[in-house]
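Structure first, then comments.
In this view, the complex is presented without one of its protein chains, the others remaining in place.
Order of writing sets the labels: A, B and C. Residues in every chain begin at 1.
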Amino acid sequence: MSFGAPYFTLPEFTYHKPKTLKEALELLDTYRDEAKVMAGGVGLVAFMKERLMSPSHVIDIKEIPELKRVEYREGAGLKIGAAVTLSELENNEIIKKKYTALYQAIKKAADPIIRNRATLVGNICEALPWVDGPIPLIAYNAKVEVMSLNDVRLIPVSDFIKGPVEIDLAPNEIATFIHVPDPPPESKSTFLKFNTGSEFALATMAAHVVGSVKPKEVYLVYGAVSTKPVRASEAERIILTSENIKEAIVEAATKASQEIDVVSDVLASEDYRRHLIKVLTINALKSIFEVS
Amino acid sequence: MKFEGKVVISSEINKVWDFISDPEKIIQCIPGIQEYSVGEGKRVTAKIKVSIGFIKGVFHASSKVLEEDSTKYTAKLSLTGSGAGSGFNGIVDIKLNRMDGSTELIWAADVNVSGPLGSLAKPILEGYVRKLVEQLFDCVRQKLA
Amino acid sequence: MSFKYIGKPIPPHDAFQKVTGTATYTIDLELPGMLYAKLVTSTVPHARIKKIDVSRALEVPGVVKVVTGRDYPYRVGMYAGDRDLLAVDKVTWVGHPVAAVIAETLEAAEKAMDLVDVEYEELPAVFDPLEALKPDAPLIHEKMEEYRHSPAFKPVPGTNIANKFTLIKGDIKKGFEESDEIIEEEFHISHVSHCYMEVQNVIAHYHLDGTVEIWTSWQNVAPVRQIMALSLGITHNKIIVRIPFVGGGFGGKAGLGWEALVAILSKAAGHRPVKLVLSRKEQFSSAAVREGFHAFAKAGFKKDGRFNAYNVKFILDAGAYADYTVNVGRAVGYSADGCYEIPNIYVESLTVYTNKIPTTALRGFGYPESHWVLEQIMDRAAKKLGIDPAEIRLMNLLKPGHSYMGTGERLREDAGDPKKVLTTLVDEIGWGKPSEKPSHPWKIRAKGLALFVKGPAQPPNAASSAILKFNEDASIDLLIATGNFGQGTITALMQIVAEEFGLPLEKIRVDYVRDTHKSAYTWQTVGSRGLFTDGIAVLGAIRDAKKQIFRVASEVLRCPEDQLELVDGEVRVKGKPWEKIPLQDIVMGYTYPNGNSVGGPIIGRGVFMSTHTTYLDPDTGQGNPTIFHTFGGTAVEIEVNLLTGEINILKAVEVLDLGKVINPLLVKQQIHSGLIMGTSISLYEQIKFDERGWVINPNFTSYYLARIKDIPREVVGRFIETPQLDGPYGARGIGEHTMIGVAPAIANAIFNSIGVKMNKLPMNPENVWRTIKEQRPDLVEEAMKKFSEHRETVEMII
Partner (left out) sequence: MGRLITLTVNGIRRSVEVKDNELLLDVLRDKLKVKSVKAACWRGECGLCTVILNGKLVKSCLVLAVEVDGSEILTVEGLAKDGELAPIQKAFIQHGALQCGFCTPAFVLASHKLLEENPTPSEDEIKERLSGLICRCGTYYEIIEAIKDASKYYQLGRKPR
């Protein structure tokens, strides 16, 4: 990932590799604003090369044992540590089986070599408009666990990402885990990404529906179209209240393409993105409701 | 990108004018200023730390007085700068109006953010520049209060 | 005649080095005591430089020197001669190098470069060449008349026109009057970057004694030396230019590079070697890229399909420097008529300065541009006249031995078989046969084709030479300056030497480093000329060496020279194969049993010199610009997603009349890869600028290149071998040709099937979607309807 700085080298910093979470939190508590936490480093190193970050201290949490784990408990769901790479998640059978949208998003994130280093938590902490990770997570109502020396907070991913490059994380806090609730039975989800002829997506979406005949919950979440992930709540309502889902799909998709704040940028124009939102939404809802 | 504003400073007009027309003074009001130097014709060069969200970049900026009229209390400055492979440039107009015991400072800025950062993150950067200019004049108000 | 090496699929000669990671590129080199340079570049598009303050940069520990343009106000270049080393009085684009920081480490240089304070006084800037042509436009080069430009070009001082090229044939006015159908269209292409993987980088060592050693990632040694010698006033033999392995060129490493600048940096830094490596961002904003253009075309056809009149105006957006682009402008102009015989032609090609990144050659050199226009005109005309696109091409095709091209050049009898190219192409793509059903109802399948002809764009006197040196064991060192940046030319030349001497390939060696001091002179390896020109020179050297060998053998074997032959590394008497001498007994001189010796070390030399090419008339473009022409064609079958604008190439066919296949493996490789690069440039690539002239996508995330997943599903390469009688074994060049036809073939496929005109590159999903929506909104609506009503399980439709 890059923007446009001409540097080869990184700014100077001191590297720390704590062995425990406590040690990491203590370091962070000491250096605060001067420090940055690194897991895979994919985002951080790139940001440093671009001179968009110049921390004096880098705290590498890669070797902290509890952050390297993925746990799943029925009913409670998934708990993904901050040092778990996307490749590890890609090979996780539970994710493949139960969290379709998340699995698809991971499979489509960056490229397989980057995925060997990049982490899901890191992906979310980048808070860049086009990253894939947050989109399915928001559709699953996932929460980020944030820790400081004397506090633990659980924040919905949708609130955690406040805007581009802005997250709800204090200087002394580490985003340690992601909790993804166990999808109820009769839950279906999917993730779609449009990035033909582009490294960054021009539009992504995750759809998650609970209840196949009469939906009880509907999540339609979009990425890469706005300054942060957005939900199409009116479109969701159309699906929730519809008597005939087949009929409602196009209506919901049209609504989604209208209700969201959409940006124009170097990758795509607003009207094309709105069009893509409609196409993606129809596609996603059709595959969820298996219209045939 | 154009924007404007005004602040009322509870200080008399000459005092305000002296403050804002003295680079050594007004520069103290630039948020994130790290280093600066004042050259010929009040040309200021400065290193400014820019914080947007968790991004903290350093911009090298300079400003120059294009027009200055101490009888009418008007000034026009140009700004240019670059950092992280992108740039910005702009014009700031300032006018002071004498009010009853205080001074009204009216400003208008026209700022462009250019380059790859600007194109990917225009709304963010524009919001940031707006905030920065607002902070600057608010600081003037506070310093002279 | 059967060959042992010619026509055989022999792997690239340097493949072993490349797969083992032992191939050394300039970027891998370090010299003792080497310093690192970093450029300070302009952040404004057009401005006077009022002051440069380097004092704070000099305070950074490790910084040795900061050099600015005023220290060395040289003006350099190959064709237009318009380039400075560092901006002297004013900057002319965002990215223009203003100063160079030299330091003990790259880290120190990168710290210091931010601390150079440049004070600018901005000037009005101009970004569109059409605007730049207006009389009141800001002037970018005020002193154009002082530049040392090549006589082949016509700059217009006092304007922003770096070169004005005109081609006139017949009577254009009458031509249109006598035409039955007139087609008028406007076309555009975007700036694209070469994106060779190895960035431009140079090491220069300006020795105390005035000798300059250069290591550079560049295509050719000779022009580097020539430009440096002329601009810095150094004797040629005191400049030694070396080029090791090169990580790609595509025309972007031809002509003028950074060598003169880095040489003066080395001098300024107390004669220590200095290395400059561009970052990818600098490649996209400070080096040269391919130009963009506007083209205004008007074509007149007779009712029966004959192409009667062609008027086209090309306005090239050359950016701030047009040193090489003036020649691209010339090539776009004289190749405007492609493979067709058109009696009345009027072409004007203007290479225009703007305040944007400078431009240069890119694979194809003006021909992809001219064919993007012409080959679409052919299909537009075909539709209007109700003639099949293949048919209308056939009708107007140049006929070798009969036809005259736009420049007045008579097409030689042996120039190839364009008709066979077309018929083969038509066969291979299944022209006229309907495509299979598209994969989804909101997609369409379509076929399109484009023909092309191209010769090397070069000065009329561009020469090559070769030296062939035998070693004691009759192994051979071939000393040539032919550029080696992936095309496979060197392997082919080695095959020729092995074939001619009947020696195993392992006995032929071409060094991996080109060196002005050691390699024989070659003007440049560009324009797909290497195999042809340098092959002729190598064959000359072979003949010369053989003559020397036969002279000695004739004496030793007591047999007339014309009775001797060279077989399997032995000189034999024809008809008496037992009377023979192995080559190794001759190549250092033959020694009789008593010690008397004759002959001596064998060194062959050969040259290529074009004798029939001319400068083009400055007012009419008439003359003979090229040494050979290669005809070819590209046909594609594509699937267009009307919903999203995505284009998927299902099959791409390329047919080339290359005279003779020296190495089928490497020719196929060139075809395949040219189709891929053509696909990438047609569908994705575009340098984007903002309103201040900044490049806003200077990286591989927002400037997209075709990856392995984006390649056409199927590619077919077909060769036709109509020998070029003066070519090596009859061969012609094809390196660039392979990508010329891709873009117009795709656009034609879309036009033929749904009548939508794609006049703009790239044809990325958004542009295609938008164009279809503008011209055929019904299609997009219908696609959306079909998509919404689709009754199968929808998966992976995007």
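One rule holds for everything that comes next: a residue touches a chain if its C-beta (ideal position, glycine included) is under 8 Å from a C-beta of that chain, and two chains touch if they have at least 3 such contacts.
Note that the structure is a prediction, hence the values are computed from the model and not measured.
Chemist: What are the shown chains that the left-out chain touches?
Modeler: The omitted chain makes contact with A, C across the full complex.
Chemist: Which residue, C:Pro129, C:Gly247 or C:Gly659, contacts the hidden chain when the whole complex is considered?
Modeler: In the complete complex, the chain left out is touched by residue C:Gly247.
Chemist: Based on the whole complex, identify which of C:Met677, C:Val695 or C:Ala783 touches the chain you can't see.
Modeler: If we include the chain that is not displayed, C:Met677 is the one touching it.
Chemist: Pick out the residues on chain A that sit against the missing chain.
Modeler: Residues in contact with the chain left out: 1-2, 8-15, 17, 41-42, 45-46, 49, 58, 60, 62, 87, 110-114, 116-117, 199.
Chemist: To test your reading of the contact rule: which positions on chain C touch the chain that is missing from view?
Modeler: The missing chain touches chain C at positions 9, 11-12, 14-25, 27-28, 30, 194-199, 245-250, 279-280, 485-488, 665-666, 669, 672-677, 680, 699-701, 705-709, 711, 715.
Note that only the chains that are shown with their structure count from here on.
Chemist: What whole-number Å value describes the gap between the mean CA coordinates of chain B and chain C?
Modeler: Going by mean C-alpha positions, chain B sits 48 Å from chain C.
Chemist: Could you grab the centroid distance between chain A and chain B? Build each centroid from C-alpha atoms only and quote it in angstrom.
Modeler: The computed centroid separation for chain A versus chain B comes out at 37 Å.
Chemist: Any idea how many Å lie between the Cα centroids of chain A and chain C?
Modeler: Chain centroid spacing, chain A to chain C, equals 43 Å.
Chemist: Show the residues in chain A shared as contacts by 2 or more other chains, in ascending order.
Modeler: Residue numbers touching two or more other chains: 3-6, 266.
Chemist: At least two partner chains per residue is the criterion; list those residues in chain B.
Modeler: Those would be 58, 83, 85-86, 115-116, 119-120.
Chemist: For the complex, give me every residue of chain A touching chain B.
Modeler: Residues of chain A touching chain B: 3-6, 47, 50-54, 127, 162-167, 169, 227, 263, 265-266.
Chemist: Any idea which chain B residues touch chain A in the complex?
Modeler: Per the stated touch rule, the residues are 52-58, 83-86, 115-117, 119-124.
Chemist: Show which residues of chain A lie in contact with chain C when the two form their complex.
Modeler: Interface residues on chain A, with respect to chain C: 1-9, 192-194, 196-200, 202, 249-250, 266-269, 272, 275-276, 278-280, 282-283, 286-287, 290-292.
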